[in-house]
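After this line comes chain A, so read on.
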Amino acid sequence: MSIAPKHIEQPSVLYMDGVSVSFDGFKALNSLSMCIEPGEMRAIIGPNGAGKTTMMDVITGKTQPDCGTVLFNDQHDLTRYDEAAVANLGIGRKFQKPSVIESLTVFENLEMSLRGGRSVWQALRHRLTAEQQDKLDHILALIDMTARLDTFAGNLSHGQKQWLEIGMLLGQQPQLLLIDEPAAGMTDEETMKTAELFKTLAQHHSLMVVEHDMDFIAALECRVTVLHEGSVLAEGSLASVKANDKVIDVYLGR
Partner candidate 1 sequence: MPVQATHMGPITRLLTQDKNGRRLLLVIAVLAIVVPFCNLLFPAESVLHISTYTMTLLGKYLCYALLAIAVDLIWGYCGILSLGHGAFFALGGYAMGMYLMRQVGDRGVYGNPELPDFMVFLNWQELPWYWLGFDSFAFSMLMVLLVPGTLAFVFGALAFRSRVSGVYLSIITQAMTYALMLAFFRNDMGFGGNNGLTDFKDILGFDLQSDGTRAGLFIASALALMLGYVISRVITASKLGRVLVAIRDSESRARFLGYRVEHYKLFVFVVSAMLAGVAGALYVPQVGIINPSEFAPIFSIEIIIWVAVGGRGSLYGAVIGAVLVNYAKTWFTGAFAELWLFLLGGLFVLTTLYLPRGVIGLWPPLQQRWHRYRQQRDLVHQEDCL
Partner candidate 2 sequence: MKKAVLTRASKLFAVTTLAAGISLANAEDTIKVGVLHSLSGTMAISETTLKDTVLMMVAEQNKKGGLLGKKLEPVVVDPASNWPLFAEKTRELLAKEGVDVIFGCWTSVSRKSVLPVIEELNGLLFYPVQYEGEESSRNVFYTGAAPNQQAIPAVDYLMKEVGVKRWVLAGTDYVYPRTTNKILESYLKSKGVDAADIMVNYTPFGHSDWQTIVSDIKGFGSAGKKTAVVSTVNGDANVPFYKELANQGISAEDIPVVAFSVGEEELSGFDTSPLVGHLAAWNYFQSADADINYDFIDQWHAYTGDDSRVTNDPMEATYIGFSMWAKAVEKAGSADVDKVRQAMYGMTVPNLTGGMATMNANHHLSKPVLIGEIQADGQFDIVWQTDGEIKGDAWTDFLPESKNIVADWTAPINCGNYNIVSKTCGSAVAAE
């Protein structure tokens, strides 16, 4: 299947067209095209080396593509921005390995993530406003860590770190969230709780979730894109994708 050329009347949060990246001759992304609409939640699956992480690197400004277009909100050419600028445009990223600041407390981690005040001078003069305090309380409640706000992030369990990182994403108030394998290392119960959380989030944000756990993806109840060798292999509902012959061949099939 092929993605239709971009129509102005169909707005998108993220638009990628013909993106290719190669490392020393190895094609990590091969003319990848994809489009995410406002408020959409999208799950990405694909075998190892399919280019999932590289795709996220390209979106977040970490890796420069060799060619192709990456547009955010139909106006910002993301290839011209670096990580910090992309983040400040409103794209949050969660890594596969939980990446929180271990020698800061839960509270300090979240405080750092709050939107605004990114310049050195603002950071030096920073005071927490009542509005920001409310926002923090809200996030703490959402990720269920109100009781742990003084704990050093390094002392949290794996699952808690994942949640803290998601909390930090929320603090950024991004339009688009890129989430890499959130369910890895979580108990079944935590996994389902996370899926519920994402569905809540999807009411206000666009989400792109990379995941291996099929149960989790099923619980998300969203469109699924299958990546293979750096390009899109199939796209549609989980059921339709699962029925796709090509997908069965490379990924699900024996």
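Going forward, a residue touches a chain if its C-beta (ideal position, glycine included) is under 8 Å from a C-beta of that chain, and two chains touch if they have at least 3 such contacts; residues count from 1.
Per the selection procedure, all candidates are chains of the complex that A comes from, given by their letters.
It should be emphasised that the depicted structure is a prediction, and the values quoted were computed from it without experimental measurement.
Chain A shares a touch in this complex with candidate 1, selected from 1 or 2.
Those residues of chain A that touch candidate 1 in the complex are listed here as 60, 62, 82-85, 87-88, 92-93, 95, 99-105, 107-108, 111-113, 117-120, 123-128, 133, 149-150, 168, 172.
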